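Read the structure below first, then the notes.
Excluded from the complex is one protein chain; the other protein chains are retained at their positions.
The block that comes next holds chain A.
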Amino acid sequence: MKTRSAIEITGLSHAVQRTEILAPTTLTLPGGKITALIGPNGAGKSTLSRLIARIEPPPEGTVLVNGLDVAQTPGARLARELAFMGQHTGLASRLRVRELVAFGRWPHCAGRPGPADSAAIARALHDFELEPLAGRFLDTLSGGQAQRAHLAMAAAQQTPWLILDEPLNNLDLAHARALMAHLARLREAGGSVLIVLHDLNFAAGWADHVVAMKAGAVVAEGPPAEVLTAPGLSALYETEIAVTEHCGRPLVLHHLGGVAERRQEA
């Protein structure tokens, strides 16, 4: 089913020097949902998210975001439809947290912020508990604090789609959970999220839709209960993974292999 707010991917592929990074992929990411992109290292998750967010050059195939062709739509227009946060949060510029977050309003105000922009910046600082750090330079922050500042910048962009590539890196458990709760609030407000995750239980607990990738191809997609199964995950990661249920959602027990090995040693 095609909806206006979905991301529709048709025949999308990517290669680097004849090495196929992403096999031709046709996929619809539902609007108004949190979609988790999972899979082992080198599966093509980051490549797919970067292609959707047009960070990589125009690829083979088409990507429609809210009906807009990513390859044909001016960047300034697209930046009001989707925000992207990559894995690298290093910056050459010496910026304060508030300045970085304010850049999120660039697509809306082109450097001339109005009251609505100031309100969005204040809200993002509040949502990511950055108010006490707003005046600090980014290079004086911890990795997790800097990560939150970059997330706040993406949130301040206030786009219908938010694409996050491993945003839980560097975050402690409480802040990781707070981020997922924030994404859930965005979803309740009508927003859509694509999030690359390595911690499967965050996908199990918060995602509405899961896309599993391996070796540059989508191998499974659907609701968490359908994708996050013991046989499916064991095959995906090529290691023994157990799955149980908690409050009606899958609970992935990926540490059990280690427990079994210790028992055998004992």
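We take it that a contact is a pair of C-beta atoms (placed from the backbone, for glycine too) under 8 Å apart; a residue touches a chain by one contact, two chains touch by 3 or more; residues count from 1.
Convention: contacts and distances are computed from a predicted model.
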Worksheet item: UniProt protein name for the omitted subunit, picking from "Succinate dehydrogenase subunit B", "Ferredoxin-NADP reductase", "Iron complex transport system permease protein" or "Quinol:cytochrome c oxidoreductase membrane protein"?
Response: "Iron complex transport system permease protein"
Fill in: Contacting the left-out chain in the complete assembly, out of A:V16, A:L91 or A:A181
A:L91
Worksheet, complete the sentence: Considering the complete complex, of A:A53, A:L194 or A:A212, the missing chain is touched by A:A53
Response to the item:
Out of A:A76, A:A116, A:A181 or A:A215, the sole contact with the unshown chain comes from A:A76
Worksheet item: Which residues does chain A use to touch the chain missing from this display?
Response: 50, 53-55, 57, 74-80, 83-86, 88, 91-96, 99, 103-104, 106-107, 110-111, 139, 153-154, 157
